[in-house]
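Dropping the structure in here first, questions after.
Yeah, one chain of the complex is gone here, protein chain that is, but the others are all in their spots.
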Amino acid sequence: MLQQLINGMMLGSVYVLIAVAFTLSIGILNFLNFSIPGLFMLGGMISWVLISMGVPPLLAFGLAFLIACACALVVEKLTFSWMKGSDHEVPLVSSLGFLILFEQILLVFYGSDQQAFPKVIPNATLKLGDLVIGSAQLLGLVLSIAIVIGISRFLKKTRVGRGIRAIAEDTTTAEFLGINVNVVVPLIFLISGAVAAIGGMLFAVNYSQVSPFMGEEVGFKGISAMIIGGMGSVWGAIAGGLLIGLAEVMSIYFLGSDFVDLSVYGLLLIILMVRPQGLFGLAQVREKL
Amino acid sequence: MFSGYIDGLIVILAINVIMAYSAALPLVAGQLNLGTAGFMAVGAYMAAFLSNEYGLPIGVAILVGSLASGLIALIIGIPVLRTSGIYLALATFALGQILVAVFLNLEIVGAAQGYPVYGYIEMPTIALTTIGLLILLFVLSQTRFWLYLTAIKNDPTVCDLFGIEVRNVQLAAFVLGGMLAAVAGGLQAHYLSYVEAQSFGALISIYTVLFVILGGTQTVLGPLVGAAFFTFLPEVFRSGEEWRYAIFAAFIIGFMVLRPQGMINANMMRRLKAPFGGKASA
């Protein structure tokens, strides 16, 4: 039981990263960036490709990270910066286009099968009585919490970070305050893409498998985690991610794997109906006439 | 009538078109329904179950399935439609996932093994049903109801001030959409002779919304054009078999950059029909 709790937290840490990636994009730009699961997948898949080509793991992760970041910037150009003032579904659709594009390109080259990700971290396990904690899992959890705290500090303490938060309030005001929107907006895409890619690598290391479609399900759960925690709230993303991870592991444990969707999305739907702003979000304000 | 390939393609087209309208109805009012596949599943299973177990004529079974789906949309829609924007999109998404997950665990319809369907309908029946639905939808597009949908997307607050029952209109669009998706599901189940919960995944809902947005929601023709275009586009690229969905995706991205209002927009249509003495000035 306690073991399940730990497994749930580990799984949750991946959702935390995806949720943070989404929450940055939504909270600041009000944009549900569907390419994030694609960038998550790129992080995992490209690392795998490079490692199987014989590139040393650390270098492979570094390169995959850079490629994913570059892709995030391309996404920004083609979904967001050229589409200002369009209907709000439009960037959503193009970012979905990118998700499909990334998946399909990798599918063409590597097929749709699950690929085994090599063990890159020594197989040490931490044993506390009956509990077993893999070193990779522990690293994952620590890393994702550290990243999230880092981002949260960055937004609060640095000049650029405060600029980003000003954009979340109101673009015109931000411009007025001397914030260069043309730099800060791509930066947000970059950060959220980078976080997603790291998530993909962690997933690959922890669960030892990758595929072109690995982003979809994790992505949907990450979005759910973000909503449950409260859109735009970084701490909400942590709470939501861990909660979804726990809900998933617990329902597999008690009810069976066919019940995962029922409990995870049931939780999401209930939250949306009872408290749409999520656990940590602020209530929506009514528009001004 | 035609070769199996053409037959199959026409059926896919018909299903895609019906699904496109099921997503379009709420979308015209600015509400993204990312759960249409769930309603499709309800229609498919319900119709299959009724024609299998109770020997209902297929048409009646599909109709009942559609009503059941509408009822679910109504019950769930009342709380869910209180939210808007991204919240609504995700609530409908969750709903779609839940509906499918329910069937995945429902033993009387085979759970994860899938459910064979004994009744069969041919392509022409499906095509004719779709044409019938299209005519109904066209008539609906000529009503105040449809006008209100567009207006609500533009400015719900002002609609409310005009006395339009915004919530009820939205709910009606959502329910009608749920009913249409169920018809698509029922037709498909009886054509494929098999229902499988896994085939109603989230991507079906998402693709459906893509068709609609790419076709454009400003006119009643948009979803039809979008669905037709994207049913045939991958076929055109058949020669480049494995690249076709990648090309499709690149096309979507490029298209949204060049023409974000969709293929068919309102001004285009207005040039064609200016009712009663109206002069469209240059």
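Per-chain residue numbering starts at 1, and chain names A and B are given in the order in which the chains are listed.
To be clear about the criterion, a residue touches a chain if its C-beta (ideal position, glycine included) is under 8 Å from a C-beta of that chain, and two chains touch if they have at least 3 such contacts.
The working rule: contacts and distances are computed from a predicted model.
According to its UniProt record, the chain left out of view corresponds to "Lipopolysaccharide export system ATP-binding protein LptB" among "Lipopolysaccharide export system ATP-binding protein LptB", "Cytochrome c", "ABC-type dipeptide transporter" or "FeMo cofactor biosynthesis protein NifB".
When the full complex is taken into account, the listed residue touching the unshown chain is B:164, out of B:164, B:203 or B:228. Contact with the undisplayed chain is limited, among B:148, B:191 or B:211, to B:148.
Only one residue in the set B:6, B:139 or B:236 touches the chain that does not appear here, and it is B:139.
By the touch definition given at the top, chain B reaches the unshown chain through residues 139-148, 150-151, 153-155, 157-165, 218, 266-267, 270, 274-281.
Here, only the chains that are shown with their structure count from here on.
One simple way to say how far apart two chains are is to compare their mean CA positions; for chain A and chain B this gives 29 Å.
The part of chain A that touches chain B in the complex is made up of residues 26, 32, 78-79, 82-83, 86-94, 96-98, 100-101, 104-105, 107-108, 216, 220, 223-224, 227, 231, 258-259, 261-262, 265-266, 268-269, 272-273, 276, 287, 289.
Listed in rising order, the residues of chain B touching chain A in the complex are 27, 32, 79-80, 82-83, 85-87, 89-91, 93-95, 97-98, 100-102, 104-105, 111-112, 157, 202-203, 206, 209-210, 213-214, 242-243, 245-246, 248-250, 252-253, 256-257, 260-261.
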